[in-house]
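A short worksheet on the structure shown next.
What you see is the complex with one protein chain gone and the rest in place.
We call the chains A, B and C, going by the order they appear; numbering starts again at 1 in every chain.
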C-alpha cells in the first residue's frame, strides 16, 4: 500500500521515537541508551503518549516466520483496537478526527509474549506522526513487575470456548489480569512471561524451560540473530526501574511437569531432559526469590498461584517459608487465587475474563493495602 | 507495504469474492446480481465463510475524507480483532496458524454505519486468500432486520466514559445489542441505522433526517458519485430476504428534536427546516409500519424504545394502536427497554455494554417466544 | 407461653398503638379515626417507629382457618426476621440488646396479601413495648400506590425452585420489587394486590375476580364478619394520602383467563361466570384508569406489565391510548418490564429475586425521572 498518513492530513509531523521527549516506555526493553528504535519484547510492553493533536499514527516494523505479533491500542484507558501486525513497516493510525486542544492519552502495546519458537518474530516502534504537541504522561503511582506463564501471557483471553489452537490471536495483555491491575492501581506494570514454563520446569517436564534461567537477560527467550542484535541477550539492569512489588504467578506448569515425569503424564514424561523432583522445585522457588531480591532490594515479593488449580501450593508455601527463614527477609507474601470455575474459562481451557477479573481484584486489593 | 499474503504462505489462493460459492453475505447490499465486488454499507454488514484451511485473508478496498471505516473479525463467534481501515486496498489476515482440517467459521464485518456526512467513505470486499476449502456456513434460524439510530449504530460502545468526540472509533456493531441478539437467537441480522435520526425528525429538529425517507433505497444515506456507483440509491428489493421480524428502535431523536423545536432546546430548535409536531410524529410511526409491512408481509414488527429515556413512549404506543386499528394487523408489538442507568453508560453519554446486554436479553427473549 | 416481655427487661413500657404519636402507618387501612387497634390488611402494610431504646417488642393479634399470616421485620432498613404468626396474641421482640441512645428505625409489616378464601385470616397491631423514647420517622420523599396480582403479592419470592404449593410461606413483600422500589426511592409505598386476579378477570376466567371491583373499599377482598368489623368494607377515602404515582401491574391473569375462556385453557375455561372478551378487557383498563384518576387527581399513572410474558401488551397499550384520547389526560405511562428469564424464577414458576430486582430498577428509574 503506497498510502502515507500525511495523504489525508497534511499537518501530521513524523517524529522518530527517540525524539519524543515525553514518551513513556512500558515494559522491559533494551532502549534508553543505545538505540534510536524501540523493540517491544514482552507482552504489555509499548509506548504511551499524551497529545492535544487531532490525529496520531505510529510506525512499527514487524516480522515473523510462524507466530505473528499482535498489538492493541488504548485511548484514554479504553481498549479501542486490536490487530495482527504485518511483516515490514506498518503505519497504524491510533486515533483521528478528535477534538483539537483536549489531551488524549494513548497506549500502544504488544499483545504477544516473546516467542522462543520463532526467532524471526519481533516488533519495533520507529516513530509517531502527530499534528499536535506531546505533553507529559501523568505519573503512575506504583511500579510492579509480573512474572508468569501462559496465564500472564493471556492465553485463552480471546477466542471461542472450544478453540484449542496455540496461536498469538488467543494470547493478550489487553484482556489479562495484569492490565486490569494496572488500571485499578494506576501502576506501571511490566510482564516477564512465557506460556508453558515454570519456576523450575515446563509443563512437558523440560528442566531448562524455567523463567529464572532467562530472567537475567533483557529478554532471554527471544533468540535468533536479529533479536539478539536488538539486545535481547544483554544483561538486565534494574537500577533505573525499581519495582515496588514483584508478583510471581508461577507453579502451574511445574506441577504438571513433575507429575508427568513421575509417570502420571504418559508420553510427556518421556520428554524430560533431566530428573525432576518436587523438592528441587522448592529449592528453585527459594532461589528465585533470592535472585529477585538482588534486583529489587525493597520490593514486596508476592507469589500468587491457583488460577488453574492448587497442585503444588503446599510446596510453594514451604519454599517461601524456607526463604524467609534462611534470609530473614519477611517482605514476601503468598496468595492463592480463585481457581477458574466452570463457566469462567476462555479458549484453550485457560482462564477467561471472569477469572482474570477475580485475580485482579484479589491482587490489587492486597497490593494497595501492602504498598499504601 | 509491498508484502503480499502469499509471501509467508505459498499455499494461499486468492478467490474473487463473487467466486466463493459458500459465501454468506450479511447486511443489506447491492450485490448478488450485478457486481463482482461486495460493498458493505451498513454496520454489521459483512461476509462469513467456513473453511478447513490454516490461514485466511481478505482483500478490502476502502476510502474516506473525514470518517474512516472500521471493521471487526469474529472467529468461531468470538471477537478477535477490530481496527480502522486504511485508504486503498487492505489485505487483512483473519486468522493464521490454525489446525488444518478443523472447520473455522469467520465473520468479517463493517463496524461503522454509513456516513451521510462523508461522501468518500466506503468499504468494498474484493476477495479472499485461503489455503483450504470453503464449506457451507451453518444455517441461521431467523432473519431479523433492525432499524435504529445512534444506539443501533453502537455509538458509545467503545471509548472512555468521558470521551465525547463523534468519531467512528466509538461506534460499532461488535459491541452492540444487535450482535448479542444474533448470537442468542442464531439469527441473520441486518441493520439500517443512522445516528441522530428518528422516524420523523432528527435530534436537531431537521424534518428530512428520518429513516423512512431513505428506507426504500439500498443505502439512501451514503451519497456521492462513487457510493452511488456502488448502487446505494437503487431500490431495495426485499423479495429474496424476508425477515421473520423487524425491530424498530427509533424515537429517541424525535423526542429530542420536537422538544428542541418547541423551545426547550435553545439554538438547536432554530435549525428546524419545517414545523414539527408530536402528532405528525405519531403519523410517521403509523406510516412507517405500513411501509415495513409492504416489504415484509409476514414479519413480526416490534418497536422498542427506552434505552435513553421514555419521552415519547405514549406517542409510540398510540401510533402503534392506531396502526393496528386502521389496518387490522395485529402482528406488531411494542417493548419499552430498560433505560441506561448510572454506571451503565459507555462513551458519549450513550448506552454501554451492560445496557446493550439488558436490551439484548429482553428483545431476544421476546422474539424467541414470538417466533417459536 | 406465660412469659412476658418485661420478665427479662423491667424497663419495658407498654404503649397502646394508638398512643404512639410518632407512629408511621404503612398501607391502606381503616385506622386513624375510629379504632384503637390497627388492622393490617394488605402485604407491606405495617408500622414503623424510631426509638433510642435498647429493646422493642410488638403485640399483634392474629388468626386464620386455612392461610396463616406472616410478618417481617426490618431494622434500619435491613430485613432481619420473617415468620408465621400464631393464632391469638403474639408478643414479638423486634430487637433487643442494642446500644441505648442511638436511634433505631424499625419496620414491622405484613408479608401476606389479604386472603379472600379465608374469612378468619387477619392480623391486628395492638401495642409496643419499649424502654426508650419514640422519635419521628424521617420523612419519605414520595407516596406510591402499587396495584397488582401474584407478582405484587410476592408469590414465589420464597421457596425452592420446584415448590408449587400456594401457601403464605411463599408470598411476601419483603422480597418483592415494591419493597426494593421503596428503598431505591425513599418512598412510602402501599400495595393493593391479589394473586390470580386481573384488571378484568382472573386467571381461571372468573369475571368478577377483578381488582377494580373491590378497589373502592378499604380491603374489599377480606371478608367475613370479623374482617368486616375491622372496616374492610368501608369506602376508601384517598383525601389524606394523595399518591404521587400509582403503578398498576395487572394484565397477566387477564391474558390467561381470556385465553382459557376462548378454549385454549381446557377445563379452566369452563369455570367462567360470564362471557369474556379482550375488547371488554381493554374497556376495563380504560375505566380503571378513570377510577384511579378520580382518587388521585395529580398522580402519575404508570401501567407496568411483562414479568410473566407479554400476551396482552398491545391491548394495554391501546386501552391507555384510548384513555388518553378520551380524557385528554396525558399523565399516564406504560412500561413493559423484563420477562423472567430461565434461571431467574423463584418457586411456583413465579419471578424470583433477580426478576424482581430488574423490575425494581426499571420502575424506580422511570419514576425518579418522572417525579423529579
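In this text, a contact is a pair of C-beta atoms (placed from the backbone, for glycine too) under 8 Å apart; a residue touches a chain by one contact, two chains touch by 3 or more.
Just so you know, these numbers come straight off a predicted model, no measurement behind them.
Counted over the whole complex, the shown chains touched by the missing one are A, C.
From the options A:140, A:226, A:345 or A:366, the residue with contact to the unseen chain in the full assembly is A:366.
Residue A:313 is the one among A:120, A:161, A:234 or A:313 that touches the chain missing from this view.
Taking the whole complex into account, chain A touches the unshown chain at residues 306, 309-310, 313-314, 317-318, 320-322, 324-325, 330, 332-336, 338-339, 341, 358, 361-362, 365-366, 369.
Hidden from this view is one chain, which touches chain C at 1-3, 7-8, 64-68, 75-84, 86-91, 93, 95-99, 158-160, 162-163, 165, 167-170, 347.
To be clear about the criterion, only the chains that are shown with their structure count from here on.
Judged by the touch criterion defined above, the protein chains link up one after another in an open path, with no loop closing it. Between the Cα centres of chain A and chain B there is a gap of 36 Å. Work out the mean CA point of chain B and of chain C, and you get 44 Å between them. Mean C-alpha positions place chain A and chain C at a centre distance of 57 Å.
The set of chain C residues touching two or more other chains is empty.
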